[in-house]
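I'd like to ask you about the structure that follows.
Other chains dropped; remaining ones untouched in position.
Going by the order they are written in, the chains are A and B; count residues from 1 in each one.
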Amino acid sequence: MSCSYGDLFRLTVFGQSHADCIGVVIDGIPAGVTLDLDLIRAMLARRAPGNAAFSTARKEADLPDILSGVVDGVTCGAPLCAIIRNTNAHSADYDALRNLPRPSHADFAAFWKHEGYADLRGGGMFSGRMTAPLVFAGAVAMQLLRDKGVTIGAHIASVGEESDDAFDPVGVTGETLEELKTKPFPVLNDQAGDAMQAAIAAAKADGDSLGGVVECAAVGLPAGVGSPMFGGVENEIARVVFAIPAVKGIEFGSGFAGSKGTGSENNDPFCVDENGNIRTATNRHGGILGGLTSGMPLLFRAAFKPTPSIGKPQQTVDLQTYEPKTLVIPGRHDPCVVPRAVPAVEAACAIALINLIGT
Amino acid sequence: MSCSYGDLFRLTVFGQSHADCIGVVIDGIPAGVTLDLDLIRAMLARRAPGNAAFSTARKEADLPDILSGVVDGVTCGAPLCAIIRNTNAHSADYDALRNLPRPSHADFAAFWKHEGYADLRGGGMFSGRMTAPLVFAGAVAMQLLRDKGVTIGAHIASVGEESDDAFDPVGVTGETLEELKTKPFPVLNDQAGDAMQAAIAAAKADGDSLGGVVECAAVGLPAGVGSPMFGGVENEIARVVFAIPAVKGIEFGSGFAGSKGTGSENNDPFCVDENGNIRTATNRHGGILGGLTSGMPLLFRAAFKPTPSIGKPQQTVDLQTYEPKTLVIPGRHDPCVVPRAVPAVEAACAIALINLIGT
């Protein structure tokens, strides 16, 4: 089950960080859709390494090569396969690490799972690079959702101790979400963004790294999407979001904070809005009730751990000799993956939603 | 997909709160297993309503009736179907609510999903009562895991503003986890438990409700269970935990708090323990690296919103007339579901793990 997700919009991800390529096969895209390549490229560009201040020095064009499923730019109903070449891999960087698991990386667990045969060059299939095909699939899902009136967008809610403003849970609009996509550092409050970037620069200078939180919203959803039990909107979004490396938590609506309050504080009363529609006056439920969309903005937050690759010396153990070793990780790595994770979180949300709604 | 989960240990839940019964079919239990009925009954008893101070007045024996899959107490390889009769349903309590969606309940969203045909009596299939078959399946999964050396247990980490101690992330033992199951109010620090119970009693007296957090641990897991991408341990546990009504968040290891620190603070260095095995010196990763178990205790926390059914008057809107209405919810309801949710969280964890490990 590891590399496939979905029933109505089914994707299968493949590749490793230092294989020939990474890619994705998507089944379930209707025939006759003119792929919006600008949307795809823009979304991949937001994920791509760029700003030297806060992202990896590994630069790759990351333009996808569509191998099947599209004729003259239009989908034909056959599965769409897109690959992204790995052209800038420095595998030699990883040779010294073969027997020295990096703290808080997948190396150690992968060693046991695959009995020493795991491809750990560049993180292998555990690499953040695997979010590139996820973002590609998410961009296709975004296009299909856009045609149904649904807009998804996200911002950096926090980096380390620095926090952005939160989305207006009741009034967040598609315009706000789209505008964020045009920002090089997607925050609602640019002063907060400056503080975050300063914190990232400081961590980098210190050979250290930072984590953070991404807040994502989807607007335009009808009420009643999803299912109770295992097929709820929360279940499905969580399932895809945890496919993004470094995610360690997710909360919907008032989430953990809401668990500290009372029912009378956390409940969302119903009212009739100016257009004569029933909605909730507040939105602590994050747009999901009983696993189903309520028609209010869908809101969730995903927590990313600090990048485990840091410049500081760390303690590890040699997997062959069981001797303690001090490890200094070579190679290129982000001091903070959160900015580049923003489109990955949007993609995860889009993939889960299009699969629930149907194409 | 709504009511089924799993490939190797596949369960299908059915029933509504006020149908004849609720139940579950489990496929994948090996033949030749003598079901541990004491384990099943004890786990269901912990979920059942009991202590008047903090649970619903609806009392049901909730003893499961096993319809298939077992001959003379031993599994035969055929799917096991177990049902629990609904003997104490007061459907009349819900008649007045037919057109008045209860704030922060599934009613409103279900109305749209099922175009008015949803069975909302007692919450229908969105009811907390649906956790009874989940706990039944979880108890079977727990038995199978026990035979593989894995123990799962949970405690009430917080209720409202009152917090219990946390599990020792490195040293938590199966004994601790089992001992919690014998406590009427499962906390590590009984003083904290007293404060929680007092808070629940106060909320009840005020016609209000409280939420909280359950912390769950699994010990004895080998390293390397799980997969990257969509089949990770976090993905799968999250997917099942969100099947429990009222869950709005989940975090693994250091989770949201960890996202505020630096890599050097959050990384877990490797060391060799007293038995000569490689482990991590700390456990901020919650026993999961790259979606795979690391062999360290698996740790996660699930946030529950305050029970939406409260005695206080609330604002709603009549679904037929669109007139604002003041709603006072009749019927029996928990001022805090968290204590009874503890075995449901354990069950969700057990179901996800046995499905990943295989039976």
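As a working rule, a residue touches a chain if its C-beta (ideal position, glycine included) is under 8 Å from a C-beta of that chain, and two chains touch if they have at least 3 such contacts.
Bear in mind that the values here come from a model prediction, so they are computed numbers and not experimental data.
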**Asked** Taking the 2 visible copies as a start, how many copies are in the full assembly?
**Response** 4
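The rule is simple: only the chains that are shown with their structure count from here on.
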**Centre-to-centre distance between chain B and chain A (centres being mean Cα positions), rounded to whole Å** = 26
**Message:** Residue numbers of chain A touching chain B in their complex, please.
**Reply:** 1-5, 7, 13, 101, 103-114, 125-126, 130, 158, 160-161, 203, 206, 208-213, 222-232, 234-236, 238-240, 242-243, 245, 247-256, 258-272, 276, 278, 280-281, 284-286, 288-295, 303-310, 312, 314-317, 319, 322, 324
